[in-house]
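Remarks on the structure that follows.
Of the protein chains in this complex, one is absent; all others appear in place.
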């Protein structure tokens, strides 16, 4: 085999007492796509950040195409070693145009003066490569998240790098967009670029990767050629145990009483939505990005004002003017934007879980920290939130565990109606399975669940019925028996009109 | 009632009142010991804002006295003129028990009373300089009679204006200060019956460009003013600059205080008519000397009037520039 | 605030945790500042004659009281990820309202109450504008700093208000600022201690305090938890305004005197104290003890400089330099502990 394009040797990295990477050794080759997999918090992003120069390793060395990296700075890695990174978290200047973002740092032009015309022309070319129909002069802030993600990918392409790292690039893309990205990656691989690819999606990885490396607790626990392994083996290496694809234990009783009924519900981003969800039922909400799913859930929860229609809970008409009122009525909401809307970022794990139990933890108007912590610890234990102690800052947990903490918080109000938006986005297979189990259990206890997700297999696995939205309207509802990915997509895109319920 | 446990400093409930009558002054024994042992005497003059241009001639006087008398004498005080901070610093000095004599000048005659009383109670000789603190426990005042100086300013102005009638715009760097209030009181008295109408006093503040802008905006609305009068060093130069810039030299009369270097130039250029010197160098010098003589030789402490010299274009070369 | 790089605060956020026992003391958010304060105390003891005396410490306590009381209110505002630049002006407003009413012959209690309430109203205005219009509080309070200052000047007509000891009630009133409990402990220090205690209880032991941290960390997340973020913020501004005016009333009582420009620039000292005390400008973290330490730090620094006879111009230099130094040490220490 030829000399590796990327050679990591004995790399270690700690954050305080937390050993994120431990003696990691990894090879990646030009003209190949090497996938890196692992549970949340396994150290994947940390490793990728080191390779991009965003942070230096504590130990070990990195060699790119035979040359050892001496200075861990993105500028150095980009220009000297020609390594580019598409990071897990979108990093863009929202106020600037697509062109300015795509060619940031390599603006073409004479002397200190970039040429706008050139800038826009080159960007247009790059966007064309991505099959992306987008005006280079659009401010990035006006684009939806998926398109923003594509802009970041275009930006890394602009560098014409020899090593391209992608950290969960498809987490926010539609299947169609993902396909286009895969075609492109195929082309890059053909032209001799070394690709490093992080993803939680097993099928995707098996379709794309030449090699698969598994990180577990900061160590490489397995590496294969893709042809030499199976999905089960990879998952086993990731989570350290067999993960059975279990079905939900018990499906909803179609005769169970209706818990919530929407009638012509209208708000910003959706209109005339009529649907119902029964006790013990999981109602999925599918749809393309911007089809109004998030807005619908927020509207029901009282986070945004409704402008029309009615909402009944257990037959009683309700209007929530704020989330506080919804919470009092036993409605819980787990938002999609975990970082901005889910966690209370400066507070501890215990505080994050206990925030809805302050009344119960108070005596004579004064909070008892001990009660709060005790209660939260119990809830964290039940959901298996992996954390060092209750006083640990929530920001120190991996994404999946943050999500579990947020869910634990919402379960503390014993909700009648649980609304979830993208509950497993960016979450590893193990944690996903745990969340599915949890939802199944809650449904069995009679909670009504509405869950929006872009992950169709996930919806098919956990939902009793799936509502499909298109351009803010409810375009159809499929029962578990009739639902397939193809049917959902057909309704979502308008290729097939689903009959109303 | 009900707060018997709370006491005013010095034990009298009438805090800030006429503490002067509080009792006999008794020199602290540590001070008499130090004098006997010929220790270098420590004298502090607390000026209400050392960042004012006017502080520098005072400082010159203090330095002169320190060298001449062989004592450690310095100007202290809060940059920017925060009265709270001035009191803090004085309290700290008193507690520390290392100063042998204090002189204070305040923006407000009342604010320093308690701390002056505290110094007196601690047996530290304390006087006022530049601005008086009447009714306090001070032992003397070194400076000019402020009301009288305001009155003379007005009298001169009346002479200059002759029988023109109209408005006189009065400026002060700190209309809130006691010294400003006193000079203005005198000024009003001096103008009585002259038929001139007073506008102000307008507060300019100490920041030069802001002071200039305030003058400019005030005058924009007082087109028919026949004169401007300043109550101090520093609003005077701002007003003079405006007269010059706006082409009003010779059209609007101007009188004010102190002999800062620019004031001299404006006098010579005919931009302003008259200024009153209060001999600040002497204020610094005499304050230190008064305290040191008292400590060393028991010379009784008594008020010193540093006078009010009327300075015009004719005699400007005969008086020392202040700054 | 500026430098609110939302992506620039991944771990700073994480450290609001509360470890216990010794580690707690060592790892506390305030440890950096506390060590800076200890160093300063040692320097004072070694170099400043007269530093180590009860009398001197009581004096420092009195000197920091007004700044400290204001800092308690501003702590709430800063934890809320907002800022209040108008406290210096509200200080003047409170003092002038009180002074005018006392001079008009009203009972001092009524006058003082009115002064404090004027501060509450000013704070409410700050909060309501910030929340209602959705403008950054930096701008709202930059503007209201000027508005309240102008009002203070207008009310007093630019002249000083001096409380003459002849006016009925003045003797009692001046005890607030000048009195000493049992002839020893300055009343102002007592007020400071009570305010800090009250602030601490509210911040760490009430739901409101909990909500303050939540809102400061992420307004949207807090809202989705059913917290009325607007109400929480407005209340913080009301506290800040009320305490600033209360400090102004104490200032009036202490000096028997106030004028329109009183308290100019005070906001910077107060904010410095809070930040030295470890509160992050982007909100979500900070403690009452930290603020107290920050206030004490500034007071002791001033005291040491005064005792050493440092000239006022050098004091200006030193104060600025030491603020930067204290925060730098704190930042570096915390970075060290983490990695």
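Which chain is which? They are A, B and C, in the order written, and residues in each are numbered from 1.
Heads up, the rule we're going with is that contacts are C-beta pairs under 8 Å (C-beta built on N, C-alpha and C of every residue); 3 or more make two chains touch, one makes a residue touch a chain.
Since this is a predicted model, take the numbers as computed values, not measurements.
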Kindly state which of the options A:123, A:147 or A:452 is in contact with the chain not pictured.
-> A:147
Where A:74, A:272, A:309 or A:446 are the choices, the one touching the absent chain is A:74
Omitted-chain contact residue, chosen from B:218, B:235 or B:278 | B:218
Which of A:100, A:281 or A:351 touches the chain that is not shown?
-> A:100
Absent-chain interface as seen on subunit A, which is shown = 52, 54, 74-75, 78-79, 85, 87, 89, 91-97, 100-101, 104-107, 109, 112-114, 133-135, 137-139, 142-144, 146-147, 155, 174-179, 203-204, 288-290, 456-457, 485-486, 489-490, 493, 495
Tell me where the left-out chain touches subunit B, residue by residue.
-> 50-53, 55-56, 59, 79-80, 202-203, 206-210, 212-214, 216-218, 220-222, 237, 241, 260-262, 265, 323
Touching the unshown chain, subunit C contributes residues 1-8, 129, 133-136, 138-140, 142-151, 153-154, 158, 260, 264-265, 268, 271-272, 275, 281, 313-324, 327-328, 331-332, 335
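In the analysis below, only the chains that are shown with their structure count from here on.
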State which chain is most central when centres are taken as means of Cα atoms.
-> C
Taking each chain's centre as the mean of its CA atoms, subunit A sits from subunit B at a distance in Å of 71
